[in-house]
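Shown next, in structure tokens, is the structure this report addresses.
With one protein chain withheld, the remaining protein chains of the complex are depicted in position.
Right, subunit A next:
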Amino acid sequence: MSAESVSGAPSWTKPRARGVSGGASATGADVTWSLSAESAHGASRLATASPGGIARELEAPVAGPGAGGGRGAAAPGRRRGIRFRGLGLPVYTALALLFLLIPIAYTFVFSFNNSGKLNIAWQGFTLDKWTNVCAAQGVCEAFANSILVGVVATVLATALGTAIAIALVRYRFRARSAISLLLFLPMATPEVVLGAGLAAQFLSLGVNKGLATIIIAHTMFCISFVVVTVKARVASLDPALEEAGRDLYGSPVAVFWRITFPLLLPGIAAAALLSFALSFDDFIITNFNSGAVDTFPKFIYIAAARGIPAEANVVASAVFILAIVIVVVAQVTRAARAARLARLRG
């Protein structure tokens, strides 16, 4: 599937690639592909083909004839080609954005719906759901469970994954490359397979499913993502810095905490955020290994059968807004720091 959707992908994400030869646009597509892989929280989801499939359906009809028609018309009358581009691309872009944003907008707007049990038809504006979010049964418990699982699994996966990443980059040992490869497997395996496989192990061991089993499951699939993220950072860390630390009377512990760790911190923080997002968002593996415990995604899935309470929309919107705020703050501080550095240098 990848080859097909890859060649279709760049036409609208990188409109300029149209005039370029096929080879170049395929490389451009590789970039878009890996980027979307990260934003879609992992390869396992991609392997189930949903985002790729949607993207292909979206792009194929417009990108193919659109590009071809534009080029064909360009030779006899340049105007027509330009007019087509001038109109078609913005409309198409707007439609694509609309398509992407409708579910988010719906969730946000309906968090203000003055609904009863069912939150499907608009009943009027209210702030009650925001001020009294724990009113609906189970919403806050599920949310708290998700936070707890997310935090614990993130801490465990980040600590273990960071240690693995450092070992894989800094030390030479037997089966090193084999381990590197094996760590990719959980990312490539479909989640249903992971979830079912783990559930079977818990069953045969006679472990009662609950928060602990969810945490174990989440830690398992998060480790791979942490290793991949932190490994890149470790590889870019100059070993001479740690040598200088040792040379300056730093014991191995002191060198790790004062030099290695602070320098890896951006990578570790990124890995932790990714882990938390993956854990908070996970439904499939959780559903197999949670027993009677509800996490937020599981709660919504079950509630969807009889109408999701507006309080769930409130929680979802709040999480969304929080994520946006974090991203904006991070970007602004980074830009400010870059500007300060540039001023000092200049």
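Going forward, contacts are C-beta pairs under 8 Å (C-beta built on N, C-alpha and C of every residue); 3 or more make two chains touch, one makes a residue touch a chain; residues count from 1.
We take it that contacts and distances are computed from a predicted model.
Trainee: So which of "Prokaryotic ubiquitin-like protein Pup", "Spermidine/putrescine ABC transporter ATP-binding protein", "Stage V sporulation protein AC" or "Peptide transport system permease protein sapB" is the UniProt name of the chain that got left out?
Mentor: So the chain that does not appear here would be "Spermidine/putrescine ABC transporter ATP-binding protein", according to UniProt.
Trainee: Given that one chain is not shown, which residue among A:87, A:135, A:163 or A:254 touches it?
Mentor: Only one listed residue reaches the unshown chain, and that is A:254.
Trainee: If I consider the whole complex, including the chain that's not displayed, which of A:121, A:240, A:292 or A:305 touches that chain?
Mentor: Only one of A:121, A:240, A:292 or A:305 touches the chain omitted from view, namely A:240.
Trainee: Since one chain has been left out of the picture, which residues of subunit A touch it in the full complex?
Mentor: Answer for subunit A: residues 238, 240-241, 243-251, 254-255, 258-259, 262-263, 341, 344-345 touch the chain left out.
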